[in-house]
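The complex is shown incomplete by one protein chain, all other protein chains being positioned as in the whole.
As written, the chains take the letters A, B and C, and residue 1 is the first residue of each chain.
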Amino acid sequence: MKRARGVVSPFLLVLVLIGMVMVGSGWAQAKPELTVALSSFSTEVLDPALGGHIVKYYLSLMFDYLVGTTPDGQPSRDGGLANRWENSSDYKRWTFHLRKGVKFHTGDDVTSEDVKFSLQRAIGKRSTTGYAGPLRTLIQDIETPAPDRVVIVTKEPTLIIPTYLSRSLSTEGMVLPKKYIEANGDDVFARKPVGSGPYKFVEQVTGSHIRLAAMDSHWRIGTSKHKSILFRLVPEETTRIALLRRGEVDVADVSRERVRELEREGFPVHFRRDEAILSMWWVLGPDGRTPPTKDKRVREAMNLALDRAEIAAAIFAGKADPAAVPLGLSWSFKDVGFKVTPEMAYPYDPARAKKLLADAGLASGFNLDVYAYQLPGLPEGKALAEAVAGYWEKIGIKTRLIPVDYPAFRKLWVDRQIPGAVGYYNIANRDWIGAYALLEKMAYSPSKPNDTANDPEIDGMIAQVMRQTDKEKINALMRNIFSRLRNEHSGVPVVYLHSPYATSKTLGKWNPGTVMYDLFIDQLVSGK
Amino acid sequence: MLAEPGALALPEVAAAADPASRGRRLPVFSLGIIGLFMLVAVLAPILSPADPFEQSLRNRFKPPVWEEGGSWKFPLGTDRLGRDMLSRIIWGSRVSLAAGVLTVLLASAFGAAVGLAAGYYGGRVDAALMRMTDATMSFPVILLALILAVTVGPSFTNVVVAIAVILWARYARVIRGQVLTLMQLDFVAQARIAGAGAWRIITRHLLPNTLGTLLVLVTLQIGYVIIVEASLSFLGAGIPPPTPAWGSMIAEGRDVVTRAWWVSLFPGLAILLVVLAFNLLGDWLRDTFDPKLRQL
Amino acid sequence: MSRPVIDVRDLRTHLVTGWGTVKAVDGVSFTVAEGETLGLVGESGSGKSMTCLSLLRLVPRPAARILGGQILLDGEDLLAKSEAEMRKIRGRRIGMILQDPMSSLNPVFSIGMQVREPVALYHGLRGGALAARAAELLAAVRIPSPAERLRAFPHQLSGGMRQRVVGAMAIAAPPRLLIADEPTTSLDLTIQAQYLGLLEELQDRHRLALVFVTHNLGIVARICDRVAVMYAGRIVEMGPVRRLFTRPTHPYTRALLESIPRLGSRAARLTAIEGQPPDLARLAAGCAFAPRCPSVMERCRVEAPPETMVEAGHVTRCWLEGGPEVGAPRGGTPA
Partner (left out) sequence: MLRFIGARLLQSLVALAIISVVVFVLARTTGDPLYLILPMSATQEDFANARQYLGLDRPYVEQYLSFVGRAVIGDFGTSLRARRPVSELIRERLPNSLKLAAFAMGVSLAMAFPLGVMAAVRKGTGLDRAAQIISVLGQSLPTFWVAILLVEFVAGRLQWLPAAGLEGFSSYVLPGFTLGWFVVAGLMRLLRSSMLEVLDSEYVKLARVKGVVEHRVIWLHALKNALIPVVTFAGIYFAILVTTAIVVETVFAWPGLGRLAYEGISSRDFPVIQAVVLTTAAIVAVVNLCVDCLYAFIDPRIRYAR
């Protein structure tokens, strides 16, 4: 006489319900919206003046620049508001002729007053953009002789004004609506931005997504192929790839690790080749280099100890090429006519490295702190630090791996509290003016906190470039700076990184370009 | 991931012993596994076939020996930097067990002290200590570990401190509950009459009676600590590289879960076995020691 | 006498435990007529409670199983019934009162809910009628202001009051047979006496057959008509109360009677029964009482005594036949 048969409880029904849902729902992704999944939104701000340079990839869709740029970084007359610009003979007055009939999303016309207002705001106290500093020192006055003409007067002759106000660098060149901002104030603008770009702002949920809607037509791209664009924050790579497979996402940044796997499945993968140089450096002490890396031979030995080809293949899945010149931003090499000769490339020669250390009196090696951290666009950060430390261990250097996160390292580096320790960064590649600006920060003693070279000779050359207006002389100076950096082994260049972006199989052609922090999504959606 | 928090003082439900689980035989399975891992941790230098830190990028992501392309040199395959998985798991047992045991001892010592004091003195002392306990219990452990990792940099001690700082609250509440019930019993009054001071009463009378509960809680929590460490490593705040610790090894292997499944599978199995063993041991201890503790 | 309400024949219920199979009920037979009260007496572990549970087929799953025999309720054999049919009998035709009033009532439900439940189940009443009937039941067990008590919770009532509520539920149908498993053990004496009086009143009003399980011979003497003495899962002696109290034939019965203190006779020390209650898992052959029996014989250890008729209605299970020659027991009613 068995007990009462199984007892069916109400809760089991819920389980069945969940099961059913598991089967349903892989609905096709409507195409009018282009979805871009990224691993990090970084500052996630909407106001270009507040550290906007890192999020140019969506700001460039909402705002127009004074000077346009082609995807491979060259200035272009039909990419910016200024369709013509010329400079005075003494290189101190730069005149920009504005395009006619361009309107803000609010319907107001874009005039020279807006350009003046935007530039003054970009170099104002509240601004935290990339190059506000140099512009603040350079610009004397901004004149608006006509609604479609702006003249920028500089204290000293310079060539850099058009590039600094172009899309290739930071956001100082973005033109903002004077009337709208003065009427509503900065805070409202920071939450509901208005620009004159091809897409207008719809909504932002921090930590989740930013949605932009296409204007009917725009001088840059005509009528857009997609009614709206959605930038989604998806921190975990496995999830981004799953979204790509399910067709819920059209573009996703993926790690170099999984490119082969995705290509095998037929997903087109676009590369931003040499997007950044992974360069390591020794942190300077309060008054310059400290032993033992003060000795040039030790610096050379540490460079020779690394097998860059193996690192590129193992850590970066072959999606990287060995680098030779510390801080060597390769996109600027063409402009300045700098050629990387085969001898410059560091061979993998641990034997010679050990000999050099012995010559420097350090046969038994020395203690070295290597800081390990992840960075946006460099998920392999910690693995790289471990690998490099491993190579240095092999030539007798006793390395200590110190994991931190980047802000903590940067504070120690800038406050010079950890002399001799090693850090690294994937420095975004850029054109010669951008390269110059970067060198002016990381290889120029007077710019104190961020210097990594502390080399008087380089300081002299950089100072000259600032005041030079003869392009040929500038090129020669730049070439000498790079050669000097290489010969003095003033850093440890590791590799140039190629960043892969996987797209859905149905997506059209797209060149993510080689401009810092910008993905040229407008190319992808352009109706022209 | 966050498993069994301690019980509060609950009204007594008649504790009819559950004969099946009171079985006399020792939990051979769990004691065996724990013993095995203790042995492996102690004999790591001898057992480990290779140096867990030695890298060779050429041998990265080698599959286990039974897969094609695998070799006996790396029985369980290699990780992203070409380090031998088997050696790292063997050395990892030392780190993970140490983290688990240390954290739990630290937490139970501090928690028991607070619990005993709160239970014994009662009144304002009890209220103050309990408010502190409530505050700690509602402070998210993950955030605390992240903050510690960011301020002082992730390290073994940080992980132990961060988890212990949150865990002690659970011990405090359980021990306090026990002490409250013990206080009603006559033998505490007896001790007071005999002129024993607070310290003697607490250490000689109250503490021994709570040791049973402490032991149960400790075994149940060791597994839980190892799991939390794994989650912290996932967020970058766990035990830092290159130290081999199971949690961080799983976290490292997470991106290549299809291509190099063994990188996170084997440490995961190790964690599963150890946590399983400690949980089963904890259950058995609880059933033999104090069935009323069933609520744990 | 008309057909007995309950007629148990050779009932066997065994228990499978970690320490071997326990013959908790090893061939028990008895009958209880309408209005009659049978006392079930014996030390704990003698199988008294298991016998009662077997009657309701509520032996603890999965350890215990009823192996054989018959349980005839008004002629119908309960062992042949399906679980669904058995459920219709529990409470309606056989009522039961458990021992510990403190835990017999569900602490998280009101008294009202717990009393209304059986009434609704048996009589299909709803709403007002149901509430009224429940109140009547409480009144029947002489609980003051029943309507208000219905809203109370168990922990707000005294032990005695709670046992009355359990009693009320037990007679909700009213049943043919009422089993009272040591209902007064945990009550203090004054309440105990009232409760026994109440039981007798209910029995008379509803012509109940009553099985009263107890180890208190005083109670047996007071309210039982017949008594069955159980030892190690068997009835070792059964007969009219008066006869057993004056001329007990089985040594165990006599030992039980002698272990009751008598008023007025300070002479003899109380004779306790030596030895331990038998381990039901490892019963030796022969009579289970043999190891502790003062007049044990060789045969007792070898062969289990059959049930023999001492006199009409008085049976025993002992090789001494007509009772030992040792000095007759001292009569007199216990305190």
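The rule is short, and it goes like this: contacts are C-beta pairs under 8 Å (C-beta built on N, C-alpha and C of every residue); 3 or more make two chains touch, one makes a residue touch a chain.
The structure presented is a predicted model; accordingly, all values stated were derived computationally and were not measured.
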Partner chains on view for the chain not depicted: A, B, C
Residue in contact with the excluded chain [from A:Ser88, A:Thr128 or A:Gln417]: A:Thr128
Touching residues on chain B - with respect to the absent chain: 1-5, 7-8, 10-11, 13-16, 18, 20, 127, 130-132, 134-135, 137-144, 146-147, 150-151, 223-224, 227, 230-231, 234-235, 247, 250-251, 254, 257-258, 264, 268, 271-272, 275-276, 279-280, 294-295
Absent chain, residues of chain A that touch it: 3-4, 7, 9, 11-12, 14-15, 18, 21-26, 43-45, 47, 50-51, 53, 125-126, 128-134, 187, 190-191, 205-209, 232-236, 238-239, 241-243, 245-246, 248, 405, 407-408, 410-411, 414, 441-442, 447, 450
Those residues of chain C which, in the complete complex, touch the missing chain: 56, 58, 62, 87-92, 95-96, 98-100, 103-110, 117-118, 121-122, 153, 155-156, 166, 169
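Heads up, the rule we're going with is that only the chains that are shown with their structure count from here on.
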Chain whose average C-alpha position is farthest from chain B's own: C
By mean Cα position, the chain sitting nearest the middle: B
Interface ranked first by C-beta contact pairs: A-B
CA centroid of chain A to CA centroid of chain B, Å: 43
Chain A: positions in contact with at least two other chains: none
Residues of chain B engaged with two or more neighbouring chains: none
Complex contacts: residues of chain A adjacent to chain B: 237-238, 255, 257-258, 261, 307, 310-311, 313-315, 372, 374, 379, 382-383, 386-387, 389-390, 401-405, 407-408
Chain A-touching residues of chain B, taken from the complex the two chains share: 53, 55, 57-58, 60, 80-82, 149-151, 153-154, 236, 240-242, 252, 254-259
